[in-house]
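A single protein chain has been omitted; all remaining protein chains appear in their positions.
All chains are identified by letter, namely A and B, in their written order; residue positions are counted from 1 within each chain.
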Amino acid sequence: MSKKSNLTKIAGVAAIASIALASPAFAQEEAFTLSAPDTAYIFNTLSFLMTGFLVMFMAAGFAMLEAGLVRSKNVAMQCTKNIALYSVAGILYYLIGYNLMYAGVDGGYVGSISIWGVSDSPPTDGAGYASASDWFFQMVFVATAASIVSGTLAERIRLWPFMIFTVFLTGFIYPIQGSWQWGGGWLSEMGFSDFAGSTIVHSTGGWAALMGALVLGARIGKYGPNGEVNALPGSSMPLATLGTFILWLGWFGFNGGSQLALGTYDDANAIATIFINTNIAAASGVVVAMVMTQLIYKKVDITMALNGALAGLVSITAEPLTPTLGWAMVIGGIGAVIVVLTVPLLDKLKIDDVVGAIPVHLFCGIWGTMAVPITNADTSFATQATGVISIGIFVSLVSLVLWLALRFTIGIRASEEEEMMGLDKAEIGVEAYPEFSQA
Amino acid sequence: MSKKSNLTKIAGVAAIASIALASPAFAQEEAFTLSAPDTAYIFNTLSFLMTGFLVMFMAAGFAMLEAGLVRSKNVAMQCTKNIALYSVAGILYYLIGYNLMYAGVDGGYVGSISIWGVSDSPPTDGAGYASASDWFFQMVFVATAASIVSGTLAERIRLWPFMIFTVFLTGFIYPIQGSWQWGGGWLSEMGFSDFAGSTIVHSTGGWAALMGALVLGARIGKYGPNGEVNALPGSSMPLATLGTFILWLGWFGFNGGSQLALGTYDDANAIATIFINTNIAAASGVVVAMVMTQLIYKKVDITMALNGALAGLVSITAEPLTPTLGWAMVIGGIGAVIVVLTVPLLDKLKIDDVVGAIPVHLFCGIWGTMAVPITNADTSFATQATGVISIGIFVSLVSLVLWLALRFTIGIRASEEEEMMGLDKAEIGVEAYPEFSQA
Partner (left out) sequence: MSKKSNLTKIAGVAAIASIALASPAFAQEEAFTLSAPDTAYIFNTLSFLMTGFLVMFMAAGFAMLEAGLVRSKNVAMQCTKNIALYSVAGILYYLIGYNLMYAGVDGGYVGSISIWGVSDSPPTDGAGYASASDWFFQMVFVATAASIVSGTLAERIRLWPFMIFTVFLTGFIYPIQGSWQWGGGWLSEMGFSDFAGSTIVHSTGGWAALMGALVLGARIGKYGPNGEVNALPGSSMPLATLGTFILWLGWFGFNGGSQLALGTYDDANAIATIFINTNIAAASGVVVAMVMTQLIYKKVDITMALNGALAGLVSITAEPLTPTLGWAMVIGGIGAVIVVLTVPLLDKLKIDDVVGAIPVHLFCGIWGTMAVPITNADTSFATQATGVISIGIFVSLVSLVLWLALRFTIGIRASEEEEMMGLDKAEIGVEAYPEFSQA
């Protein structure tokens, strides 16, 4: 169940092919430099690069989604945090994360502390793809987890404490729990299955966000003294829509690329199936959220429609390959039901999640992971629950300790004055929309 | 002329290859699992997926274009409609559309009523690509047709009637006329040629939009009592520009992917040629629209420059392969001339097309289809006209009946009060830009 395991067969093919190439019929021909195994190698590498750049662009999607869903006085801050966290994630994953996640985990609980280098897994080792392309693909996943936290804690967290948390999340928290499964650790040995990361990426980001929200508290004015919940509407629905479309686009890379290979007939079929399941789960989420908000609130809530798409996407991420299109619709649609029902629930608990990231990424991440056994007979509910719970406990506890440590040292929250004025003026020094007067 | 016909030769190659693989020299080697036909299979599948995700992103392009060209009070509605129609299109094409368009048309007028499944065209049938990848590519095309309608009818149509129309358009109208040509139906047998859908996608959307505009009527205040035409300027030129660039990007997938294969030397050359013709047709459209508006109005109209690009793209869509770059420039440039001249014409007829979709998609779609015989000797003006007229009559009539049925049952138009207040407040309940005061 290691995220790399299905490439070993390619290495095998390569080995056999080497023998084939040494057979008399071919031995004299330089022309066969580009033999079948090389073709597979190029396809696999191309797949990592192409799906990787789609996932990279999800950073822009999160930036636009969050820029659209926060008030204009905090938009430049949100943009800054998103480009910064993507940058930090890449650097930390190089310095610490990748090897912590993948180097010699071997059924255990963590890899090794060392800087990743191309030479760590030389392209000549028969692994079936350029090791740099694999690093690229894994790296863009880390940033996704960090983006989730950014949205929940918007409008009141200070920049640098957030960046310090991001360093720990992308350098340590994410890679350690990732090693348990994708690094070939104990969860992988046990038979846990999380194809593209409903739990490993999305719930992980969601747990970290939830702990941050608890430690940080709600925005001023969000919850009234008599239990009322005040809407603090986002500044730009078209940017939020754009962000959602970019995320949807990127998800083809996120899920499709997690097949980790394109070099065989079966891989090509698998990726194609993953594309259509991913798409229809999101489509189903949109329709369900629209119908539900129309029925409940008598109007369609665009922010719910957008989050419905994301709910469908997160839900199908744990297993985008084995469901039929019909099942993918059901799994995605249930994700949207969860989001529409739990967004107000969080408000009742006075947990202030600015963009709805906890319902989308944490709750739907859990749902998607638990739904895997419905269509994948090689998994069990018990094992899936083990993964969900163990990763949940680990990420929550470490995140909670970190948030508390930050809170009681350098502090994490903007002052009341700064929050009222907006974080853009307080910490960025440049307003997002300096010319548009506020209504 | 079927959109699938050029793949039969690959199937043939695969068959011959199977024999080759069974020859003594190879029979014992597992290594040749990745034989030449498998390579072609992967290339073809990859092409569908890659060009398909580009076309998928066109949904974001339409959303941004329309969000930029409507007034701010209707922007959230326009965003909602665009993500909703993309979702509905995907679901309907799965439940009804694909098989109606492709299953057993066989020279006739329609396919069969049944739910599409991967198993309908198993990847083992030698077709040369993963059937899921083909479904994905065809599905994203359906949404494009529906997007066109969305733009024309903006700012006064109610959400749910529009969604019901979208169900019929993507589930029935588009697939039925599509079956005539791309499903291998009667138009295909006759020799009609529409490479990537100037008629089948763009004019179809355009006819449906035109009928909707006629039934729905103009926006309040658009046409004065004394024949004056009032500009109702769009809310954001940068979003409209972004949308146009996204559409231009997506069009490489739209036209390039319509080669339907990448697995041979000839396919690779064809797609490359399609890319450059598509690009220069759009470029020519921009320049022509800029020069014309400068000469006519003494100022360059950015909305015309953007529509000029789209005009060039629609015009080259019926035949992006056979023209030289010079001809592609001419074909795209004439498209822009058509748009610059017919946008005011529609206003004289009091047909209120908010984003200019009828000139761009319907008129240029017709022009592009009729221009095919200029560079493609296998086609004739008479046959092209037959396709344009027959599809035009079918789509217009059915659309008209549908719009009228909706109008006289549930109603399609927002109340005067709702229209003045803006559809965002009336039906979405969330404003697009709640903080920016209106000038």
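Going forward, a residue touches a chain if its C-beta (ideal position, glycine included) is under 8 Å from a C-beta of that chain, and two chains touch if they have at least 3 such contacts.
Treat the numbers as computed from the prediction; the structure is a model and nothing was measured.
In the complete assembly, which of B:V110, B:A130, B:L306 or B:A357 touches the absent chain?
Final answer for the missing-chain contact: B:L306.
Taking the full complex into account, find the residue in B:Q177, B:T273 or B:S396 that is in contact with the omitted chain.
The missing chain is touched by B:T273.
Going by the contact rule already stated, which one of B:S87, B:S131, B:S150 or B:T241 would touch the omitted chain in the full complex?
Of the candidates B:S87, B:S131, B:S150 or B:T241, B:T241 is in touch with the missing chain.
Write the list of chain A residues that the hidden chain touches.
Against the left-out chain, chain A lists 25, 29-35, 38-39, 41-42, 45-46, 48-50, 52-53, 56-57, 59-60, 63-64, 67-68, 75-76, 79-80, 82-84, 86-88, 90-91, 94, 116-118, 123, 130-133, 135-136, 139, 159-160, 236, 239, 242, 424, 427-437.
Contact with the hidden chain only, please: which chain B residues?
Listed in rising order, the touching residues are 13, 16-17, 19-20, 25, 36-37, 39-40, 43, 46, 50, 54, 71-72, 233-238, 240-242, 244-246, 248-249, 252, 256, 262-265, 267-269, 271-273, 275-276, 279-280, 282-284, 286-287, 290, 294, 297, 299-303, 305-306, 309, 324-326, 329, 433, 436-439.
The rule is short, and it goes like this: only the chains that are shown with their structure count from here on.
Between chain A and chain B, what is the gap in Å from one C-alpha centre to the other?
Using C-alpha averages as centres, the distance is 31 Å.
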